[in-house]
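Only one structure is covered here, and it is reproduced in the block below.
Left out: one protein chain. Kept in place: all the others.
Order of writing sets the chain letters: A and B. Residues in each chain are counted from 1.
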Amino acid sequence: MSTMTNNILEIKDFTVSFDTYAGEVQAVRSVSFEVARSEIIAIVGESGSGKSVMTQSIVKLLPSPPARIKRGSVIYDGEEISSYNFNQLRSIKGREIAYIFQDPMTSLNPTIKIGNQITEGILAHSKLDRKKASEKAVELLRNVGIPNPQRRMEQYPHEFSGGMRQRVMIAIAIAMDPKLLVADEPTTALDVTTQSQILGILKDINQKLGMAIILITHDMGIVANMAQRVVVMYGGKIVETGGVMEIFENAQHPYTRSLLASVPRLDADSTRPLEYILGSPPDMIEPPAGCPFAPRCRFSMKICVQRMPEMSETGPGHRLYCHLLDERASAHRQRFIEEYSDARLEVLE
Amino acid sequence: MMPNSENILEVSHLSKYFELKGGLTLKAVDDVSFEIARGQIMGLVGESGCGKTTLGRTIKHLYLPTSGSIKFNGVQIDPQDKAYMKGFARHAQMIFQDPYSSLDPRMTVAEIISEGMEIHNMGTVLERRNRVIELLELVGLSQEHANRFPSEFSGGQRQRVGIARALAVNPEFIVCDEPISALDVSIQAQIVNLFKELRQKLNLTYLFIAHDLSMVKYISDKVAVMYLGKIVEISNSREIYKNPLHPYTEFLLSSIPIPNPRIEASRKHIVAGAEMPSPINLPKGCSFAPRCKYAFKACLTDTPRLVEIESGHFAACSLAATKKPPE
Partner (left out) sequence: MQNDAVGQMLDAELFTLVGVKPDEADHIKRKSQTYFQDAARRFRQNTPSVIGMIFLAALVVFAFFGPLLVKYNYNTADLAAANSDPSAAHWFGTDELGRDMWARVWTGGRISILIGIIAALLQATIGIILGSLAGFVGGKVDEFIMRVVEFLMAFPYLVWVTLMMMVTGSGILPMIMALTLTGWLSMARLVRGQILALKNEDYVLAALSLGAGTRRIILRHMIPNMLGVIIVNMTFAIPNAIFSEAFLSFIGIGIKSPETSWGLLVSIGMKQIYTYPLRLFLPSIFISLTMLSLQLIGDGLRDALDPKLRH
């Protein structure tokens, strides 16, 4: 069934729209990237970038209508699943690809004990009997660091703190040993000290179980802490992809650079001003024909407004969609490089 | 930017308790004292449940203090003095966290911004209309936005409307309650820079409440750290990172990921023993003791007071107090 490709997930030309009264919202526009087995990849983007819509559309989680997958290929573990219907996808959802979301309270049923919620999931996807499923549930809770798991099984969601609930979500997600976990802003609603613990658990299960993780976040600190590769999205498109070091130290896209420079750093000298990007993310109803970042880009050129740039590789695994790479833009590119080369942050030590 | 040595705000032993059903008391803010000098930006950080929002709202008198005193411009605030309170409501403003619910969805942007001026009878209708346009431009929006409704704007734009609303009445002091938490990263930088600009232009003073210590450190002159209703450390923003004196501050700092993969790879993140206790039934002694890796026996019985350990650097910790150079 699965060919021995190195990638657990390959997405090509993936395009998703929403049909609303105001028109077609082109949330995801021709997106292509891969996730290697056991890799932690971060998808970074702000509101309207399409990151959540894209990852949820892989297994058609969004109600359709109004969501509509217009085209694209999704290859999971060597198999093309983009044409699968709901029933065919059932065996993949939960068992092969698991999801955890930002707010665990809405994903958990407040009227059912935690233990039962986990056990039901296990029973639905496996051939274990109830007793074994229950034991497995306790084991899972223990693995995600919940103390007294036996006792906790008998409790209801409201008796758990936010951090604990997210751990339960992780336990449910990994119950069937999925090969890919999609974590959509899993710590955004949590305190930073709790966040630190949850991220630790995710790293743990990545290392121990070899599970690949797609981590959607807007927090560059989390990206630096967790990810091996980074995908940067803006306006429904991918603008840059690369290894985490490459992206942080040698980003080539003006948006990526601006984003990195607009994040305050604990260890930085406060006198250096934060960069900020003028304007707001684009309205995806009438997205511009050219690069979506052009209206806010200091280095945009006429061609950027007219045409979407082609993909270029600036290094191994480092992909970029930007007209600045064109040799005819070299003067502007030079300026771009200069502006950001002396913007190395001073580290207090 | 030399702040006037005059203090715009002096908070003294301020407490705000909530009585809950069953006779329990929630000590949301417990015996808090600090000052803010004119033109200063004071940051207030803490995690959820620490009481920072309650503190902000109590200072603004949206909640009435349970005990303690607040002096504004040297004058003690008397909630019974209606005339004074109306003036205070003008000179001290508030900016709210959620840009999606802090603007009345039925009012146009122009109406929202003018409301303060209407309440305090400032200017004629024409003057107010001009001021609205002036304010919109001040916050980086434009005249075309004046007759639109909040639902048509993005989060960052709405927050700018909220700022314009607060500025309309020419306040001196603004309590910013998590003003950027609900915004995208690049927009956060936009808004924070706007705050800085406005401080320069209009000689404002801020109490900047947030849970993101990185951003608070960036914008503030001095930072206070809150834990379960008490302030545990106050220092200037450089010192708070370089030299945290309170174990909770140290714990907090170690949990914050830094946007630099090389640094992150080599960092060790402190793990706390227990979970944060409920603010309703606080343990005796130092409230951080059950999770503190340095705690000794005395910490469980003695409640440490906030004392000045080094110049301008305060901490409420028995251990830190030992580092205080002898008189």
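Observations, loosely collected:
Just so we're on the same page, contacts are C-beta pairs under 8 Å (C-beta built on N, C-alpha and C of every residue); 3 or more make two chains touch, one makes a residue touch a chain.
Since we're looking at a predicted model, the values are computed, not measured.
Set against the missing chain, the residues B:Lys27, B:Lys52, B:His145 or B:Arg199 yield one that touches it, B:His145.
Set against the missing chain, the residues B:Asp98, B:Glu250 or B:Glu275 yield one that touches it, B:Asp98.
The missing chain, though absent from the display, is touched by one residue of B:Phe72, B:Phe153 or B:Phe288; that residue is B:Phe153. Chain B meets the missing chain through residues 60, 62, 86, 89-90, 93-94, 96-98, 101-107, 115-116, 119-120, 140-142, 144-145, 147-149, 151-153, 157, 162, 165, 169. By the touch rule set out above, chain A reaches the unshown chain at residues 20-22, 278-280, 283, 285-286, 294-306, 323, 326, 328-329, 332.
Methods note: only the chains that are shown with their structure count from here on.
The mean-CA centres of chain A and chain B are about 31 angstrom from one another, to the nearest whole unit. Taken together, the chain A residues at the contact with chain B in this complex read 46-47, 161, 163-164, 191-193, 195-197, 199-200, 218-225, 227, 244-245, 248, 258-260, 262-268, 270, 273-278, 280-281, 347-348. Residues of chain B touching chain A in their complex: 47-48, 140, 154-157, 184-190, 192-193, 211-215, 217-218, 237-238, 241-242, 251-264, 269, 271-272, 275-276.
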